[in-house]
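Handing you this structure, nothing more for now.
Omission of a single protein chain aside, the complex is shown with its protein chains in their original locations.
Note that the chains take the letters A, B and C in the order they are written out, and that residue 1 is the start of every chain.
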Amino acid sequence: MQALIYHGPGQKKLEDRPRPVVQQPTDAVVRITLTTICGTDLHILKGDVPTCKPGTILGHEGVGVVDAVGPGVTTFKPGDRVLISCISACGRCEACRKGMTSHCSTGGWILGNSIDGTQAEYVRIPHADTSLHPIPAGADEEALVMLSDILPTGFECGVLNGKVQPGGTVAIVGAGPIGLAALLTAQLYSPAEIIMIDLDDKRLAVGKRFGASAVINSAGGQAAAEVMRLTGGRGVDTAIEAVGIPATFELCQEIVAAGGTIANVGVHGVKADLHLEKLWSHNITITTRLVDTVSTPMLLRTLQAGRIDAKQLITHRFKLADMLQAYETFGHAADTGALKVIIQA
Amino acid sequence: MQALIYHGPGQKKLEDRPRPVVQQPTDAVVRITLTTICGTDLHILKGDVPTCKPGTILGHEGVGVVDAVGPGVTTFKPGDRVLISCISACGRCEACRKGMTSHCSTGGWILGNSIDGTQAEYVRIPHADTSLHPIPAGADEEALVMLSDILPTGFECGVLNGKVQPGGTVAIVGAGPIGLAALLTAQLYSPAEIIMIDLDDKRLAVGKRFGASAVINSAGGQAAAEVMRLTGGRGVDTAIEAVGIPATFELCQEIVAAGGTIANVGVHGVKADLHLEKLWSHNITITTRLVDTVSTPMLLRTLQAGRIDAKQLITHRFKLADMLQAYETFGHAADTGALKVIIQA
Amino acid sequence: MQALIYHGPGQKKLEDRPRPVVQQPTDAVVRITLTTICGTDLHILKGDVPTCKPGTILGHEGVGVVDAVGPGVTTFKPGDRVLISCISACGRCEACRKGMTSHCSTGGWILGNSIDGTQAEYVRIPHADTSLHPIPAGADEEALVMLSDILPTGFECGVLNGKVQPGGTVAIVGAGPIGLAALLTAQLYSPAEIIMIDLDDKRLAVGKRFGASAVINSAGGQAAAEVMRLTGGRGVDTAIEAVGIPATFELCQEIVAAGGTIANVGVHGVKADLHLEKLWSHNITITTRLVDTVSTPMLLRTLQAGRIDAKQLITHRFKLADMLQAYETFGHAADTGALKVIIQA
Partner (left out) sequence: MQALIYHGPGQKKLEDRPRPVVQQPTDAVVRITLTTICGTDLHILKGDVPTCKPGTILGHEGVGVVDAVGPGVTTFKPGDRVLISCISACGRCEACRKGMTSHCSTGGWILGNSIDGTQAEYVRIPHADTSLHPIPAGADEEALVMLSDILPTGFECGVLNGKVQPGGTVAIVGAGPIGLAALLTAQLYSPAEIIMIDLDDKRLAVGKRFGASAVINSAGGQAAAEVMRLTGGRGVDTAIEAVGIPATFELCQEIVAAGGTIANVGVHGVKADLHLEKLWSHNITITTRLVDTVSTPMLLRTLQAGRIDAKQLITHRFKLADMLQAYETFGHAADTGALKVIIQA
């Protein structure tokens, strides 16, 4: 089968590989119909993710059709249409029982990382019963690809952790795909204001279209002052960090109101300054989270009910055979305007 | 009346001052019977608290008897025995309605800071109806002095924010009075383990006596390794920072388990490093808080029911006339073993 | 001044009365600009509310302008435009400190009940600082009248107590004004389905227009079966009782899913059967609540942000001089289609 292989920093190839097979009683093999590329795949290609070894098939998102199951799988059978979660969860360990499946003792984020992933014609899914979701009849499968990772990440790490509430004020720092996913899902809680902050006016225009009540280009260094102006000097109840660098995390510290929350979504490579000399008395909360995808069934119902239009995130479509071009488009988002690209396998 | 006056960094005197009077309709004047000294008073004397101007009477803790009330006070009348909260709360502003009285728009921590405090024979209490608590008949008033600040601070900033739960594991970094207050109140939730960490073996011995299940002297630089050993490599569910320096805050980052909480109680003078390059994916929560004293009525019931022995914190007793000696004793705690000192006014 | 007076069961008159004056330091007198009639006023007129004595001015909703304040009032001054809360709250007693202002020891629902109310040119408001809300510049004051009682009641007693969540399923039994207020505010949480149930097709049509995803006329006795059909046999996560009779409360018991919540909003005159022989093992929650109006500031922000269109509830407008006609219209809602009527004072 065709598969996109990571060959070390800066190197990837579309190659022929043998089809995966069931290895454990709880495994399923899924034939991929649609997959996509994530910003994390670009991180791997930069060499930032040492758990991903050269030779690994990339990708942790997608939908498909069950091809085979092990004897311990009871929920799915060949032919079932399924949504693949980016998090593999055994459902049995202490972390899974707490709902913190991202820290499953034999799972977590392993697909396209420590084991082969979804940017291929077939993928082996460990712990299939608790890592796949049945696709309802009539669902739009392109929209569902957004439920593998990006929507639950924006929702769990940004919106839930950030305690977005009706009538509240929210700032989202970073208007890339993940910040926009936070923007879409934040609206499920009807905050009074959602301010998007980014350096790129084109992405801010997308934010405005997706429902932001205000947008701020932070290029001029006036973002914090502008947020204070928009909030009558209070700051925001929720600041969502969706970039992953010290500067944006520090901006969140400047704009969070007393009693508010900074919800970190970004993947950070270096430490940041925490201004405890100011914040120790500000009654704030800071959260970090690797997505658990425990909200996927809820988000699926929300999509089906028409409360979120997830397809807005899709800007380009490719065949698996054109995977390198898809990476090119996604990797130069500033020029191409790419948010999420759909790959037909 | 006699009062302890701050005269700028390093300078304090016991002087004669005029008795305070009711200034606003919602004020009360309270005759102090017992007061105490807080670590924050030492911070002021170091010059670390610019809102406290030379000439201010220090002190924000105490019990006493109502002497006079303004026409807007409905809950208290002269002769009532009252507990003074370190936080003055109007009960009307947005912050107070949320229960975040520490950020009251006309109150917060003002006693012995921006207005005259309790280390005197009399004190004026603004917003008296919502800043004093009636003392139940038969209560031990020395124990109640611990409810003005130290017990609610340990409880709200450490235990509640730290989400201490039955069966959980807790580490408290810092075995000074505030760390010990967190230790006493953490036991209200019956965690399975409470580990105290400090540099001073005498304070650790007190921690053991107050209910810690294990103690660690961090002098050797092995505290994090020892916590990991005691928790089977998991780390703790709750790490309470009760010192206020970067090193102890960073220790908390090393020992918090995935899914756990770092509850900051310490007063910090400088920023700290936040290791987001590790913690971004660890599903942790960090909280800061200036005490709101909203838990005082509950803690009062708990004391009355005998569930906390607050008097254990009291090590020395002085007359108001010997206030300078009381400061001497409290300020040299490493030698004197002082935790809380009671001052009879 | 003109005022609508309750003269015992079935009797009311528009009469001339002296203007109210400040009686307590914490009182304000407000000149009413807009008021309305509540279903509870009809209950009083039936003789169902013994705390309301003949001779009382009715009404507990409205907006106006502050005319005079007592010396203990610090938040408002004459000339301020204010929203009147149906609940008077001292902000000092144990209940108020918990946020359960409906059970304030010297307040609660007293306006137009145990003291004179708002269906008059002027009204005295006790505990003014904590019972009035400032009106933002530019606000639509007709819409704000909906915030005195009906929107916070639907939201707090129905939506918040009912734990409405994104992706959840909700049934609202009763499509009168209060059920419709629950419907409007439930949408702040983006549930997947909201099913309205009533006997009146006209009101159901309004429900559909206000955002219900399905409506059921319960006249045929098939409402429970129909809810089960719509929810794939699960029942609903949240059943909101907005009528106040045993039959509708029992219908909620039939349609609530395992793990779900029945949130009672209706005012009940008699006991109801609770089918514990079935429900003991169904992991359900039942809540009751007299509105606390603690959500009013949040709802006000939500209205200002355009997330709720409260004016949809207003069907008729009258002058205070035509108050009896307004009651006639509101009291015959089945014929007139009245939801909320606005009275200009």
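Before moving on, here are some points about what is shown:
Here is the rule we go by: a contact is a pair of C-beta atoms (placed from the backbone, for glycine too) under 8 Å apart; a residue touches a chain by one contact, two chains touch by 3 or more.
Please read all numbers here as calculations on a predicted model, not as lab measurements.
If you put the hidden chain back, the residue from C:R17, C:K98, C:K208 or C:K311 that touches it is C:K98. Across C:R17, C:H282 or C:K311, the residue that sits in touch with the chain not pictured is C:H282.
When the missing chain is restored to the complex, the residue among A:K46, A:R97 or A:H332 that touches it is A:R97. Residues of subunit C that touch the chain left out of view are 95, 98, 100, 102-103, 244, 249, 258-259, 264, 266-277, 279-290, 292. The chain not shown here touches subunit B at positions 165-167, 187-190, 192-193, 213, 297-302, 304-305, 307. Looking at subunit A, the residues touching the absent chain are 25-26, 70-72, 74-75, 90-92, 94, 96-97, 99, 129-130, 294, 297.
Everything that follows uses one rule, which is that only the chains that are shown with their structure count from here on.
Not a single residue in subunit B touches at least two other chains.
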